[in-house]
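A quick write-up on the structure given underneath.
For this view, one protein chain was removed and the others were kept in their places.
Every chain is named by a letter (A, B and C) in the order it is written, and numbering of its residues begins at 1.
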């Protein structure tokens, strides 16, 4: 079991993908102890699609700055999830999460925000988008839950998975080994990997049963999904990295998490539920949400044109909408909204998690 | 003074810019008398920018279908305003407005929805974006108000102006006549024409004083604007066409209009005010709104990236956001949101008008 | 066998998708007899992808104008192939092809330009992208060859096929009839339909053997293709329309066709071969070519970024390149270059046909 600890969250505006000054200043003025940083979520101003290099640029810039404070190895250990695409009013920023010694005894019996991270072993190319990846992610979620001090799945409010994709090189190697793959299309492998990751989360949290899911479930049976999973694929890793956010009695401090599930991109009621504090004086610290253009081509029975738009990728449309809706209802455009939601909530919808402060 | 009349409004989904079947069906089943059609607003699925041909395609298709019913001349007289760009959840559709004999005595003392249209004389190229255009639009608004039976500017809730722009040909001709123009840039002339049109509306409605506005006001003094103007420029006309929507005691029927002014793209309170009926059982018939990426580069103090995005025009981002916010709060994605808002409401914001039904 | 006839070709600049004035003027001044128009190829300034409505807009505008001259039925009979996308220096225009009585005895023993058109029966949804479509197109090519008076496949230099795609509606209907389809993805069905059409051309011309091709060949075995096919899919028809361009001894007049096969998008030698006249005083009348981003991700061993570009569709990149290369070598940007080349020439390349004049 995990020790008593306090999780803190900073939201820091950036002037561009390489801007680390806001975080550097907080470190220099001793507001943030860089050795306590567990994870950084970022929204960067690229297209959020295949050729978005702002994610790598931000990660490189952050690791370089942090290495000067805590060394290369410790900087590399921090889980970094950069999500490209700040369409509409979405504002580029970083969300920095630290885990430190318990600051004070939890003033109430309430559970407080906690974070846990874990990594799977390397996922073989032929396992991407298939049951072995599902199982590996499920196991990593279990490890992260333990680290976070969460034993009730109901206390989990957001699970980020960063997962590998199939590059041309990996595909050639697998073909050399005569290993058939889930897909030989680089772009599609991103969807397979995200989908299997989300199913892994669902399995770990008991949202689906182990017997109900196999290779053919991925990207096919969209009725099986996790209410709290958010997955993104990247070429820079060959394992899966898991970040669990939830509440734990072992955690102290004013922060806590909650979530709702948006049934579609304009589900104002779900947004309202997610961002409303337990009491009126609770303040909103950050929102993390998924956005997706409804694959059926309709929202509330009205045709949308996002999927047939050959000029703007549908994920960009979807982030603009969900970002706008959350900003309108919360008054805050500096929120984390990421696109692509296979098996991550119902088709066309997805999780919206909020971190609030009781103080 | 105008005779007693009833204004009716239909919202018709379209499958593409050339789809006139929905309207044709309503005509064939005698729901709509085509000779009573005064104006058609459309949202078409183009980019809403310079090379958006879906607007012309929709207009051509509608005039062709209507000409078969009421003749070419009458079909040409109908005011048609096609606005390109159905980003995000916005759903392509037509809003058809008819004006017919008073259907019944107005059941209450309430004023009901009315519509008036008018055209300016041809605007000379050297007058575009300048005081003569402002004055011509102001005069046309006056004529349209009279036709609508509105004598109190407070009863005006939406004024659409369709205005000309400078084409390369017009610029060459003016240069031949040695007439200096407001701009020799085709694209910029759209902003000048929209801006002067909106100032003309403001002048007619007493929102600004005649002595306070001259050529230098246009696109320069953004503190002067109309709360109810919505202007769009097109190359297909050389005069300005004005459509006034408001309420009048001479109009009967269940419909009425109201409006609010969005201070920014996520002004949920303004949206709520605009779409809420006088009583709870009033239903929302249609919403018409302007969208704009805040030119200062910030929304609620948070940096946005819409203006610096060289892949997606900022008007497309803005429509996605405003369309999403209105859809989330009203539950309806089939609304009319158009972009570009010079002198049309405060910078970064704009009018949101709603048509509601008491029945 | 076909009667002696003369095929003529006009290239007409357009100011936009709806501009029919250039053609109207040629008709009014009796240069073109509208009843002799067999086919019109157009380049329109849309994105050339799914949501490109400039193609339909141009077709509607042309049929409307021509109907006033020759009636609706005859206007509908003209084969119209509008190709969207005038990237780079490509200039929007129409290529109008007429077939009239033999103007004079062919001055030489040379064969002259001829054209033949034919239509397949309706292609059932379950046959799209499969052997029945291949066979139907092959039969139609045979009919068109006969009409054109071509009996040697070596005299065929360009075969345009316009083919249907699977719409959502068609997919639902086929599912209701429990008919499995080649794909249930609307966008992918375009590739299947183009691919099967091109294989049909290859079969008719003896480029592949009937025994070597079946359902599994389509989009899979890219070593089988036609050197002269150019196919495009559209939702406006449910049959395939075939236009054959070639040379025939039954045709008289100064024009003749020739072609080469570009091995990649920068195959200057192939362009040069295609556009060079039999003798130095022969003039170039028009060029028709296919463009494709090499699916292997490389051109001449150098990585290109067209396929991974999520902002600009790869077909748009490819047309800009091929259009630029042809314009540079011929001095003429008003050429017909269309994108998407499954089974139409070698991967990454495609046909380039030229029409020249001996006069």
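Throughout what follows, a residue touches a chain if its C-beta (ideal position, glycine included) is under 8 Å from a C-beta of that chain, and two chains touch if they have at least 3 such contacts.
Worth saying up front: this structure is predicted, and the values here are computed from it rather than measured.
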Task = Among C:145, C:229, C:321 or C:355, choose the residue that contacts the chain missing from this document, as touch is defined above.
result = C:321
Message = Among B:52, B:155, B:227 or B:294, which one touches the chain that has been omitted from the display?
response = B:52
Remark   = Considering the complete complex, of C:6, C:86, C:258 or C:286, the missing chain is touched by C:86
Ask   = Among B:95, B:313 or B:357, which residue is in contact with the omitted chain in the full complex?
value = B:313
Query = If the missing chain were put back, which residues of chain C would it touch?
reply = 13, 15, 45, 47, 86-92, 265-268, 271, 299-300, 302-306, 311-312, 316-318, 320-325, 327-329, 331-334
Inquiry  = Touching the absent chain: which residues on chain B qualify?
reply    = 47, 49-52, 168, 186, 297, 305, 308-311, 313
Key: Absent-chain interface as seen on chain A, which is shown   = 16-18, 45-46, 51, 53-54, 56-57, 60-61, 64, 311
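As a working rule, only the chains that are shown with their structure count from here on.
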Query = What whole-number Å value describes the gap between the mean CA coordinates of chain A and chain C?
reply = 47
Task = Spell out, as numbers or ranges, the residues of chain B touching 2 or more other chains.
result = 45, 311
